[in-house]
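Below you'll find the structure I mean.
Heads up, one of the protein chains got dropped from this complex, but the rest are sitting where they should.
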Amino acid sequence: MDRIPGFDADVAGRPLIGLEPENLYAYGDLIRRTEQLILTQFGRGLVSGTTHTCLGQELCQMSVVRALTHPQDVVLSNHRNHGHFLSYSGEFTGLVAEVMGREAGVCGGHGGSQHLAYRHFHSNGVQGGMSGIGVGLGLARKLDDSESIVVVILGDGTLGQGLLYESMNLASIWDTPVLFVVENNGIAQTTDTTGTIGGSIDARGKAFGLSAWHFDDADPQLFVQVEQAVKEVRHNHRPGFLVIDTKRLGPHSKGDDLRLESEKQAISQRDPLIALGQRLPEQTRLAIEELNQAFIREVEAAATASPEAGFADPPRHIFSGTDKEPECPETTSFVTGQGENVRTHLNRALHHLLESSDKTIVLGEDLHDPYGGAFKVTAGLSSKFSGRVLSTPISEAGITGVTIGLAVAGFRPVMEVMFADFLTLCMDQLYNHAVKFPGIFRDVDVPLVIRAPSGGGRGYGPTHSQSPENIFTSIPGLTVVFGSHRHDVAGLLVNATNEWRYPVLFLEHKLLYAQIQGPGEFVPLDTHADDLAAHLFPTLIKRCNGPDVTILTYGGMLPLVEKVAGYLEKEEELEVEIVVPALLSPLPKASLIAHVGDSPRLAIVEEAHDDYGVGAEILASLMEAGFAGRAVRIGTPPVPISSARSLESQILPSEERIINEILRLFE
Amino acid sequence: MEKSEIKTKIRGKLAELAGEIGNDASQIQDDDIIPATGLVDSAGILGLVVWYENAFDMSLKQEEINIDNLGSIESMAEYVLKRKGG
Partner (left out) sequence: MPHPVYVPCVNINDDIVLIVDVTVSAGDTVKAGDMIAEVETDKAVIPVEAEQDGYVLKILCDVEERVKVGAVMMWIGDSPDEQVPEPASKNPDEVSSRTNSQLPTAKARALLDKHKLDVVQIPHQGERLTARDIEAFIAGQGGTAGGVTAAQVDSPQSFEEQLPGTPGSLRSLSAEEQGMVSTVIWHRDHAVAAYLEMAYDQQAWNDYAAAFAERHKFMLSPLLPLMAYRLVKLARDRPGINTTLVNGQKYLYDQVNLGFTVQVGETLYLTVVQQADAMDDRQFIDALGEVQRHAMAKKLRPEESKDATLGFSSMARWNVSRHVPVLAPYTALMVAHSAPQKGGQSAVLGASYDHRILSGHDVANVLQALTQPPEVQ
């Protein structure tokens, strides 16, 4: 923390803000002056992007954060986070410089006003987006027998966000020490929330079985009341729901205040910070304000003096050095069964992961025995590893948040989504959260794995048969692995969980579960040193003698492609090479270019929609590298996948269609 | 297999091969030296030998293919029995 006049740091390096009125006023005044400085800098055009001040809500914001005493306590905030952040960190210069986009910014300019990461403080610009993460961090604390708690701070506008309710439910059923705080300022950006909130706010907490409190930041007893609520959450190891009525003095961000002058005047007259100052002897108040003013001038000078943030080398991906030798670790010793199917290998891998580390958590819907998951991949786990195999509610977004929270807290979570189609429910958690931590804050690891059975061929219909990898490979920083029965699937899963500290989507094709796992005639393709993670998730190749055509495919299309290749070899006299990556993103481009780049003909077979697809990306990469052969993409057209198998087989790539498309390369 | 049956088969094949080049082999005697009859040419004899190996399921060495062993219908039949019996 900065050297703040009148404040010391606690053992964790955070400002100690006592309950004495002069202490509370002094810190509240510092927050207000910082916000005013930020607005001044904004008016000068010195602020990068936008900012949301907490003017008028300083005491409300301070009240919860100052009451956190455990070094491992977590604060998850939102867009209006400056008061929380300053109360947590005491980093005034760091905040102002961050908002100004300067090197001295507490996140080096990467986060700006809304995205701050500092020790156990995280904020993000998606309303309610971190609530599930909060439950995950809380669950981690519970599993670690820690006395620390998690505070998730929201505005009343966020009560319209569904993820929040998934999170409150999860926190309740798992007894996680999470305090949901609603800063109830009655307005969501420009919308009066009386028109957006149905029923009672307090009843929301109670409905989920959370301890509930409702305070007012104009009440002089606020700080004592809040401190008590925080203590209860800590000691009862139960989640809570705390509502604090407050009023926003300023606009949502800048220049977007549509409220009536009369209303704004009433808010000014209520101003609890001014009221607190007025309760102090005037001499005391003036002395505090003088010291604070001088301090804020120093903050301004330091922030302004800091150079603009810049990259030495603009990043091309989120993955930094893994400090590991680029060779595939020995992982398969635990899988001994020859002639076993893919499902059994995955199950053995999960057993191994749970057995070898207490930090492994397996979670998802219906995983418990004797059911063992919809596809039985988790069979036997819940009986053997009680407490670390969690059958969850139907809350895909919420449990994805939990998974992120567990990963950030040092666990190795492996989550199952029952059908890959439902991954879209996890989209915000992956797109806006999981990949943002390592992408922005290089010292935060998010080693999570989400497994999902993908693909059609079973007549499950439009929302249970899709192959959504093309959507997820386009998420910057999400690692997407899709093995096949020719890959060592157990090794892939163990590597994804233990050897790669970034979020991984691990797709499994439903039709491959019953396939016998084994390499057949496939061997690993040489890994190019430029290809990140390629050593963990190898590409396989079935070689031939000078290919007439190379078929590049992955996942559940492989058995089909093997049959097609057999046909083309026998009936059309072709030399057919099959290349099967397991890693779809980051794509092992250099390895593929080195190998496939000079094939005369290339067919890319994918079960996903091939418009804007994985094949398109591979082909574009090859073209850029000078590929001059003929090429075709074979995938699923942009239509729903019908349920009747006879219809489904006409929509998904079939042997017949693959053969015909490939033969067209010879016309 | 009876010797007579073997001879009938050989005679049949011989007639077929002779017929291919327009000759009639119906009058050939069991003891006639086949190459000397001129009813089949070299290629025909080669065809007969290959058929013979196949029909009686035995593989001949090159040095076994001589007049003594395979010169006539009689000797060809005896050679089958000798190989099979021995």
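Per-chain numbering from 1; labels A and B assigned in written order.
Keep this in mind: a contact is a pair of C-beta atoms (placed from the backbone, for glycine too) under 8 Å apart; a residue touches a chain by one contact, two chains touch by 3 or more.
Remember, it's a predicted structure, so these values are computed and weren't measured experimentally.
K.L.:
Considering the whole complex, which of A:Phe7, A:Phe375 or A:Trp500 touches the chain not shown?
P.N.:
Of all options in A:Phe7, A:Phe375 or A:Trp500, contact with the hidden chain holds for A:Phe375.
K.L.:
Check the options A:Thr93, A:Thr344 or A:Ser484 and report the residue that touches the missing chain.
P.N.:
In the complete complex, the chain left out is touched by residue A:Thr344.
K.L.:
Can you list, in ascending order, the subunit A residues touching the missing chain?
P.N.:
Residues touching the hidden chain, for subunit A, are 341, 343-344, 372, 374-376, 379, 458, 510-511, 513-514, 548, 563-564, 566-568, 571-575, 600, 655-656, 659-660, 662-663, 666-667.
K.L.:
Give me the subunit B residues in contact with the hidden chain, please.
P.N.:
Touching the chain left out of view, subunit B contributes residues 21, 34-35, 41-43, 45-47, 49-50, 53-54, 62-63, 65-68, 70-71.
Throughout what follows, only the chains that are shown with their structure count from here on.
K.L.:
Counting in whole Å, what is the centre-to-centre distance of subunit A and subunit B, each centre being its mean C-alpha position?
P.N.:
86
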